[in-house]
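One chain of protein is taken out of this complex; the other chains stay put.
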Amino acid sequence: MTEALLEVTDLTKHYPVRAGVLRRQVGTVHAVDGVSFALGTGETLGLVGESGCGKSTVARSVLRLVEPTSGQIRLRGEDITHLSKAELRPHRRSMQIVFQDPFASLNPRMTAGDIVGEPIAVHGLASGKALEARVAKLFEQVGLRPDQMRNFPHQFSGGQRQRICIARALALEPRLIVCDEPVSALDVSIQAQVINLLIDLQRQHGFSYLFIAHDLAVVAHISHRVAVMYLGRIVEIADKDELFRNPRHPYTQALLASVPIANPHAKKIAPLVDGDVPSPVNPPSGCAFHTRCRFAMERCKTERPALVDAGAGHQVACLLNEGTGRPNAIP
Amino acid sequence: MTEKSDIVLDVKNLKTVFFTNSGLFKAVDDVSFTVKRGETLAIVGESGCGKSVTALSLLRLVPDPPGRIVGGSVTLEGTDLLTLDEAAMRAIRGNRISMIFQEPMTSLNPVMRIGDQIVEAVRLHRNLSAKEAHDIAVEMLRLVRIPEPARRAGEYPHQLSGGMRQRAMIAMALACRPALLIADEPTTALDVTIQAQILALILDLQKELGTGLVLITHDLGVVAQTAQRVIVMYAGKKVEEASVEALFAAPKHPYTRGLMASIPAVPASGVPAQARLNEIPGTVPSLVRLPTGCAFAPRCKLAIKRCQEEYPPLADWGGGHLAACWRAAEVAEVA
Amino acid sequence: AGPKQGGILRMYHRDSPANASIHEGATYSVNIPFMPVFNNLVIFKQDVAQNSMDSIVPELAESWAWVNDNKTLTFKLRQGVKWHDGKPFTSADVKCTFDMLMGKAQQKFRQNPRKAWYNEVNDITTNGDFEVSFNLKRPQPSLLALLASGYTPVYPCHVSPAEMRTHPIGTGPFKFVEFKANESIKLTRNPDYWREGRPYLDGIEFTIIPNRSTAILAFVAGKFDMTFPTEVTIPLVKDVKSQAPNAICEIAPTNVSTNIIVNSTAAPFDNADIRRAMALALDRKAFISILFEGQGDIGGTMLPPPNGLWGMPKEMLETIPGYGPDVKANRDEARKLMQKAGYGPDKHLAVKVSTRNIPVYRDPAVILIDQLKSIYIDGELDVVETANWFPKIARKDYMIGLNLTGNAVDDPDQSFYENYSCGSERNYTNYCNKEIEKLFDVQSQETNIDKRKKLVWEIDKKLQEDVARPIIFHSRMGTCWQPYVKGVTIMTNSSYNGYRYEDLWLDK
Amino acid sequence: MFAYLVRRLFLMLVTLFGISIVIFFLLRIVPGNIVDILFAAAGYVDPADKVNLEKELGIDQPLVVQYLHWIGGFLRGDFGYSYVSEKPALQEILPRIPITARLAGLALLFSASIGIPLGVISAVKQGTKLDYALRVFSLSGLSLPSFWLGLLILTASVAMFGQMPIFNPNPQTWLEAFATYAVPAAAVGFRSAALTMRITRSSMLEVLRQDYIRTARAKGASDAAVNYHHALKNAILPVITVIGIEAAFLIGGLIVTETVFNIPGVARFLVEAIRWRDYPIVQNLVMFIAIVVVFANFTVDMLYAVFDPRIRFTD
């Protein structure tokens, strides 16, 4: 593994739930609860998990778009957790984000060219003709025609909008790009175009990606390593091959088993877990997954499993079989 | 060939257009298909190819203006819906034909209790007392496996989790035991465990009620796991129709072929990291300025001169496998 | 048919008076509703249209006599008269009232606008309960006229001025019932009125309607028996007649003059030439034709004949600069004066014309400004809120102002002393001419009416020539009532004195 | 919920306190005081009398002292005496409040009962002749100066019936009472009905495009059920907001109406009191009005929760 570009240690983000005359805090949304991981240069870390488990919060905390409650974020060894907005500004050049919702993250009243050119202008890297040329090049890079620079976001298709977002993220040539579900709303052919683009860019420039997605197949394609989150915590993290071949956490296993296979002769859909995701305001005691886990034991209700090494660079947080998470038999 | 009585829905040459300021928009162009009792028909295709509009056309809910159904027939259990007056159509909507919308999150009225929304659907079509209708609503909620259905019936949509809201939507759609259920991307934006739960639920209920199901989705995995037959749409036209096995075994249209190839491999099968996916080059043409010939021709590796000049007819390539391609026979070999 | 007893007279009121105390006010907004509550010692005969010495009749006094070389005026008082609260009326009440007016009593009026009327009164003495004498410093025959004004009721001794403001007690034909600010004033018949068989009405109700259009509409719709007296403008009289052809409308002079107050202490009007030029520039006919459709009077300080008793004859009037009929010639002369003062077609004089923000003030000011244009004066209207008007005038913070002066009694003593004597509080311009002041006294003591008239004309002419406070015109206003209202007399040379209403009756 | 109420109450007090300061000092900025005006009415100024009178009324004291005196009295329920009528301020203010309240209430009722249904119709029939006609009608409501509309009504009624609905303080019959208030209320209400209609229309247009409306149609619900049951309930919030704001601004509109129809309500009274610089009346009256407005706002917020279950006052 290469030198770590990004190190996140014990990241926690609690959103207060306020009420009362003095707007006292009466509860807490445990959106992210002690998440740690590292990301090397030229590496892609996939992040998967249920809707609402805190993936986007992690993504935005990394860029300091939300202020973490506690924990530490180091970019190229430098602690950026407590930098002021002004101090942070130069670092913005080296990290960028592709937002979950491409349409909403584009100002509907700006042209695509302006949107992509804006970061360059803000950092004073180019202006006038030079700026235009740079934007045109970016457009070509992401597979858009430069003549589309004059169009407004609503004139683009979903996949094209996603590419505008990517072009904007690339404009500053950042070392780190956080991709928050960049393909979830696309059909497979467009999805393929976007994934390929990301892969190509990484190969060319050595970018690092934190790649968030629902679709495990997509994650499998793009990532080097994969982390699985459940209710604000990483429950399993491993090299991609290791994880898919050898999932340890029951939630990971359920995820993998639930992926519908594009083969009518393969096994039919059968949900492995039942029930809803618990609320992050009142997370269940002990292991948060115990309410839906097929293997839940008495211990799981009280004891919170830590993320422990289970060999082969494989870390898992499960009490099953002395913390290896490996069930005795997969039914 | 199946018995005629088995056919719940028979759509013939459906044409829906949008009159927009950039021109005539043939969102659904001459689409025909049938759905049998208890059968699941999947519709797949590129984003914006007209899947949702097809579904809305069946219910005659295309926003007018700018949209308009301009041709064809939609025969549900022997009646042509397109010729009914509005009152008769209302009697059918929600009763014989129901829909789960693409965005279940925003499709529930935020200021009405869940139970009341189901009760409304029931009482519109069945002459029941409020009490009886309420009992049915609670029963439906139980059926879609919402815990404590009686209490939940008294809650508002925002008090339910996303998954529960979707189930409530399904309960509402099925409350009158429709002959036909249309589900428009019911599971996008859900993670796979929840998706599996919801799909299993719909299929169970379908089996129980013998409902015909039209399932619209991007996820070919879902198609493979749930549908009996599939139609593939491209730029407002049906370009291929086949049984799910036939389609996945040997797609006859290059677009379908491209789609299949774009599917990322199932994770467990151990793809190497950073494997490039296959993609279909080019972009979907604007539905306003469609080329004269085959709409897919500009992106098609197999395209010949004829493709640019003449739209290929939907031909049967054996065993009810329809495809609209001049070179359908060669697709399998070339790719 | 003779007068009928009964009925309530319904009238609208143009605004809400500050309080109910006639002595503390200076507007007929107070006189009209509250005069019926009181009696005077003497009063102008209510059914004679023109007030004059000859029309003065006794009221609370049974008779009067000038004695002591015309320096004492003695009244014999009516006996058996009761205040509305049942207390008997005596000479003490008269003494109290006038002592207070002269500022000599323990109790004080909050405001005492007509204190100057009694400048020549030394003191008041009583002789028993029913005789009272006014002892003067010098003869002043017109004191009697002042005492006959609606502004001079007798107040009870036993009621404080403060109470008189909120709940007036009088001896008059009507008793005060209630006064709801901005809403209504109600009076009811005084059953114990000393004058047998009066009043005819059971009561009077004033509804306060400040919005003139609404009020007139209500009158037309028959909601009221009578409009507020002298409040209907000439165009509105036409309007009323067209909508209610049966209504009776009378247009009469109000003895209110519209005049220009000139600040002669500061530039540019310290220059007599410019003052004269301004006087010459006035086209009085145009004012009257615009504002009164021709129905107004041109005159000096005193209301012109025939309605006025003291106004200059026409021939004399026309010799005063600016009064001549040839407006063009006047203005040519005015322009010459202006050029002499250094102004001309290329150098206009910018002037602020201050006035109150009320149409009767503002409208003539607009015309004035337009007329001044003809003599190189660019006037700019400066409208001043009521609250600031007098302080501003007192500060001399104006160039010229457009002002209205109401004369309660058509008598030179009242007009001259009040408006032109040095040091008078209502002499807003602080015009002070010792010579003329002497003439004021001379005419005041003159008992021969004809001689006095001549003197008065001379004074009036001088005042106009000095451009102290050039009079533009004397206004006329209309009063309308329904045909069944009988016994209404609109006075033609004062709008402050004719509201006892004891002779009014309704023929319904 | 309880905590929310306490918090709201606290903020309401802050607002009222602010208003008391604003109105107090605003009045003092206006040049001239009651004494000047009394002298104007008397046609002269006597400086000595003026000083006496100012002392008598206590307006010669430092402003802060005057303020504390007033607000202290206000809190104890002592509202002082009117400078003009010299009667207790409360006695002057209190009888006028129900008149204006009735007028305002009727006007709002008129506005809502005409504006909302017409707005719904106009939205549903968007782009049709009916929509155009309704919008032109509603705009005519917005474009007529209210005094002009009032005068028109009065003139027309005199011309046509030889009668006019002038305020009757002691209406004998129920009908008379209704006529006394209904006509002026309609004159004010027309304008705000127009506004209500436009807001309803625009809000309905938003809602009618929502997915859940399509859902309702898909259930087979009738047009009326869709428009009124599903759409209006969702579209009503901005309408309530506007009606709430209108309620506050109504006092202003009523000044003109009370003047034209000669209704002795608080609005015209307030204007007169300002004109007279009758501080005790103006200050206390503005405070009463402010309390009403603040409570109206509060009611609107509470209505939000009634109409929209998503709003729960836990903050």
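We call the chains A, B, C and D, going by the order they appear; numbering starts again at 1 in every chain.
In this text, contacts are C-beta pairs under 8 Å (C-beta built on N, C-alpha and C of every residue); 3 or more make two chains touch, one makes a residue touch a chain.
Here, contacts and distances are computed from a predicted model.
UniProt records the chain missing from this view under the protein name "ABC transporter permease", selected from "Na+/H+ antiporter subunit A", "MrpA C-terminal/MbhE domain-containing protein", "Phosphoribosylformylglycinamidine synthase subunit PurS" or "ABC transporter permease". In the complete assembly, the contact with the undisplayed chain comes from C:I290, out of C:A162, C:V177, C:I248 or C:I290. Summary of contacts with the chain left out: across D:V45, D:M164 or D:L270, the touching residue is D:L270.
Taking the complete complex into account, D:L151 is the one of D:L151, D:A182 or D:I281 that touches the chain left out. In the complete assembly, the contact with the undisplayed chain comes from D:A248, out of D:A177, D:A248 or D:L303. In the full complex, chain C makes contact with the omitted chain through residues 211-213, 233, 235-236, 238-239, 242-243, 283, 285-286, 289-291, 357-359, 362-363, 365-367, 369-371, 381, 383-385. Interface residues of chain A with the unshown chain, by the touch rule above, are 60, 63, 65, 85, 88-90, 92-93, 96-97, 99-101, 104-109, 118-119, 122-123, 154, 165, 168, 171-172. Considering the complete assembly, chain D touches the hidden chain via residues 11, 14-16, 18-19, 22-23, 26-27, 29-31, 132, 135-136, 139-140, 142-148, 151, 155, 198, 202, 205, 209, 245, 248-249, 251-253, 255-256, 259, 267, 270-271, 274-275, 286, 289-290, 293-294, 297.
Everything below uses one rule, namely that only the chains that are shown with their structure count from here on.
Centrality by C-alpha centroid: the chain sitting nearest the overall protein C-alpha mean is D. When C-beta pairs in contact are tallied for every pair of chains, the largest tally goes to A-B. When each chain is reduced to the average of its Cα atoms, C sits farthest from chain A.
One inter-chain figure worth recording: chain B and chain C are separated by 92 Å, centre to centre, where each centre is the mean of the chain's CA atoms. Considering their complex, residues 31-33, 36-46, 49, 53, 56, 82, 84-87, 92, 151, 154-155, 157-159, 162-164, 166, 169, 259-262, 264, 268-269, 272, 275-277 of chain D touch chain C. Taken together, the chain B residues at the contact with chain A in this complex read 45-48, 145, 161-164, 188-197, 199-200, 203, 218-226, 244-245, 248, 258-260, 262-268, 270-271, 273-280, 283-284.
By the touch criterion stated above, chain C contacts chain D in their complex at residues 16-19, 24-27, 110-113, 162, 165-166, 179-184, 207-211, 213-215, 217-218, 220-223, 243, 385-391, 394, 425-426.
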